[in-house]
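Submitted below is the structure of interest, expressed as C-alpha cells.
Here the complex is missing a single protein chain, while all its other protein chains stay put.
Per-chain numbering from 1; labels A, B, C, D and E assigned in written order.
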Amino acid sequence: MPQQIKIGKLAVLAASLTEEELSGFADHFNQVRCCQGKAGSMDVQKIIAAVETAAKRNGIIKENVYRETHALYHAILEGLHGVTRGQIGVGTMMRTVGLRFSVVRGRPYDHPGEGEWLAVAFYGTIGAPVKGLEHETCGLGINHI
Amino acid sequence: MPQQIKIGKLAVLAASLTEEELSGFADHFNQVRCCQGKAGSMDVQKIIAAVETAAKRNGIIKENVYRETHALYHAILEGLHGVTRGQIGVGTMMRTVGLRFSVVRGRPYDHPGEGEWLAVAFYGTIGAPVKGLEHETCGLGINHI
Amino acid sequence: MPQQIKIGKLAVLAASLTEEELSGFADHFNQVRCCQGKAGSMDVQKIIAAVETAAKRNGIIKENVYRETHALYHAILEGLHGVTRGQIGVGTMMRTVGLRFSVVRGRPYDHPGEGEWLAVAFYGTIGAPVKGLEHETCGLGINHI
Amino acid sequence: MPQQIKIGKLAVLAASLTEEELSGFADHFNQVRCCQGKAGSMDVQKIIAAVETAAKRNGIIKENVYRETHALYHAILEGLHGVTRGQIGVGTMMRTVGLRFSVVRGRPYDHPGEGEWLAVAFYGTIGAPVKGLEHETCGLGINHI
Amino acid sequence: MPQQIKIGKLAVLAASLTEEELSGFADHFNQVRCCQGKAGSMDVQKIIAAVETAAKRNGIIKENVYRETHALYHAILEGLHGVTRGQIGVGTMMRTVGLRFSVVRGRPYDHPGEGEWLAVAFYGTIGAPVKGLEHETCGLGINHI
Partner (left out) sequence: MPQQIKIGKLAVLAASLTEEELSGFADHFNQVRCCQGKAGSMDVQKIIAAVETAAKRNGIIKENVYRETHALYHAILEGLHGVTRGQIGVGTMMRTVGLRFSVVRGRPYDHPGEGEWLAVAFYGTIGAPVKGLEHETCGLGINHI
C-alpha cells in the first residue's frame, strides 16, 4: 500500500530544521496540517500537556473529543520512547535544553478508507542532571485518528 | 557547552531524505564522516550486523578495536528504541519495508577534549506481520567514541 | 464523561467465564459485537495472528483497512503486557496452556462523536518452560477505532 | 497439574463486578480468603500502600512477616504492569478514577505441598492528565506465599 | 530487621570468584546450601533450564513442587535483568562466553517465621554478535521460597 504523504518524515523535519531549511519543503507541508512548539522540561507530564495544548490551540485535534486526544496521547508516548531511548521511566532525572516538537495530521494513504493519521516528532538536546552537558535526541510516534 | 556540529540531526537527514533533498545540506556533511545503508529485516541481530558492517567497510569505525564497536553497538541499540518505540523485545514480530540507516562520526563540541562522537539514525516503515500494512518509524542514538 | 457500556469489563468476562457463567451477562453483550478464541502458543507473533484472524473472520474489524488492524494491533499489545507482566520480551520462553481471548467492539461513551472502541482481553494459564507448572494470567487492552 | 481453585479469576471478578453480580459466584469465594478496596491515586507508591494496608487489616497476610509482604509486593507489581500496560514508569503522569482492587489468598492446587498462593487484581478507569477522559484498565498478579 | 546471613553476597561470590578465592569464605558457605554451574548460551530459555536443572540435581529446590520452581524462576529472571541491563528482550542477540551462575538457599533473617530464601547470581562475559568482543556482566535475584 503506497504511502503518498510521509507525515512522519514531515514531522521530523518540522521539529529539527530551521525555518530557512524548512522553506525548501513547503510543497510537502501544503498537503498536511502541522503545528510546532517547544517544551522546556523533561517532566513527561508537562511535555504531554505542552503538545496537547499546542495541537488543540492550532486546531490539529478537536478539543472535546476523547478519541482524538487518545490518539495524540499514544503518538506522544511513542515519540518519547525515542527521546528517552528505552528509559522513559527515568525521564524525570534528565534535563532538556530546547526540546522542539511538531504535530502533523494528514492522509498518508491513497485509499480514502484509511482516513487521517497523526505524527508527533521531537528533536532537541537531552542531558544528565549536571548543566552544560547534553547531546541530541529525536523521537517519532504515529497513530490513526 | 555549544554544539557546533549537530551530528544527530545530520544522521536523521541522511537516513530520511532523498539524495536530491540531501544536496542542500552538503556544507554540513563536509564536516563529518557519514555512511548510509539499508536493512531489509526486523531481526534486531541482522540490523546490528548490517550497520556494523557498513560502518567498518566505510571506515567510520576501526575494524579491530572493541571500544569503537562497543560505542557503535550502544548507539544502534538506542536508535532501535526509537524505531520500536518501547517494544524492542517484540521487534522480531514486526516487519519492515525499506528501513534505511546512517552512521555519522564527528566532533560536535568546540572543546577539543570532547573528541569524536557517533550518531546512528534509522528511518523507514514498520508494519504488523501481515503484508501491505505499515507506517513510518524513526530512531536516533548518540555515543562518545 | 460517563461510560455507558464497559467494553473492557465485557471483554474480560468473555475471556475468563464459562459459557454458563456468561449467560447471566447476556443483556450487556447485546450492546456490543464480540468474538472469542483460543491461542495455544506463547509465540507473540502467533497470538497476534490468532486474534487478528478471529476478529476479521467474525467481522469485528474490516479485513482491508489498515487503520482498523492498527487499532487492534495496539490493543492486543497492551493486553499482552498484562499477560506477560512486564516481560513481554521474554514471552517466547514461557508456555501457555489454554490462553483464551476475546475482542469486543462497541460505543462506550454517550457522546456520538467518540465513536467505536475496541477491547481485547486475555485469560488463561502461563508457565515456566517445564510442563505441568503454571498459574493464571490476564490482560486487557483498549483502543479507539 | 490441575488447578482446582482459580484464585486469579476470582480476584478479577472481585475487582470488576458489582456486589449483585458477585453474588452468583458466592460458592467459589467460600473456598478462599478475599478482601477488596479502592485506590484513588495513580501514584504507584500509594496504590501499593493501599493494597498492603487492606490485606493486613483483613488478615489476608500477616503483619510482621516480611516473606508475606514480599509475596504481596511482587503480586501487586505484576498486577500494575497490566494496569499501566508496559508504561509502569510513566504511571505517575496518569490519572485514575475509581481503581478498585482485590486480594485473594487460597490453595489453587490439589497437591498440599503447593500451599497457599496470592492473587491481586485491579480494575477501573485510567486517563490522560486532562480530566474527563479515561478508559478501562485491568491487571492481575499471582505469587506463592 | 537484621540480616544475619547474606545469601545474595554469597551467591555473587560463588558465581564470580575462583575456587581458591572462595576458600577464604568457607565459614559463610557452611551456613547455606549452594550450587554452581555454567551456561554457554545467551538463549534465555536455555539459561533458565540450566539453572533449574542444577538447582534440582543438587537438591537446592524440590523437583516436584511448583512453588519452589516458581520462586527460583522469578529469582532467575531478576538476576538476568542485571545481566542484560534492561535489554532482556534483546538477550537473544547477544553472545556469552562463560557465564557462571550460583544458587544459594538459606535463612537470611533471625526471625524463624521468615523461613528460607533463594539467591541466584550470574557472572561472566557478554558480547556483541561478533566474536572476540565482550565485557563483564553480573546479576543477582532474590526471592522467598
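Assume a contact is a pair of C-beta atoms (placed from the backbone, for glycine too) under 8 Å apart; a residue touches a chain by one contact, two chains touch by 3 or more.
The structure presented is a predicted model; accordingly, all values stated were derived computationally and were not measured.
Asker: In the whole complex, not just what's shown, which of B:H70, B:R85 or B:H135 touches the removed chain?
Answerer: Missing-chain contact among the listed residues: B:H70.
Asker: Determine and list the chain B residues touching the chain excluded from the picture.
Answerer: 1, 62, 64-67, 70-71, 74, 109, 111, 113-115, 117, 143-144
Asker: Tell me where the left-out chain touches chain E, residue by residue.
Answerer: Residues of chain E in touch with the missing chain: 1, 3, 6-9, 12-13, 16, 21, 24-25, 77-79, 81-86, 88, 108, 117, 119, 121, 123, 125, 132-142.
Here, only the chains that are shown with their structure count from here on.
Asker: Let me spell it out: compute each chain's centre from its C-alpha atoms, then which one is farthest from chain D's centre?
Answerer: B
Asker: Any idea how many Å lie between the Cα centroids of chain B and chain E?
Answerer: 36
Asker: Indicate the whole-number Å distance between the mean C-alpha point of chain A and the mean C-alpha point of chain B.
Answerer: Those two chain centres are 20 Å apart.
Asker: Which parts of chain C, given as residue numbers and ranges, touch two or more other chains?
Answerer: Chain C, residues with two or more chain partners: 1, 66, 70, 77, 88-90, 117, 132-133, 135.
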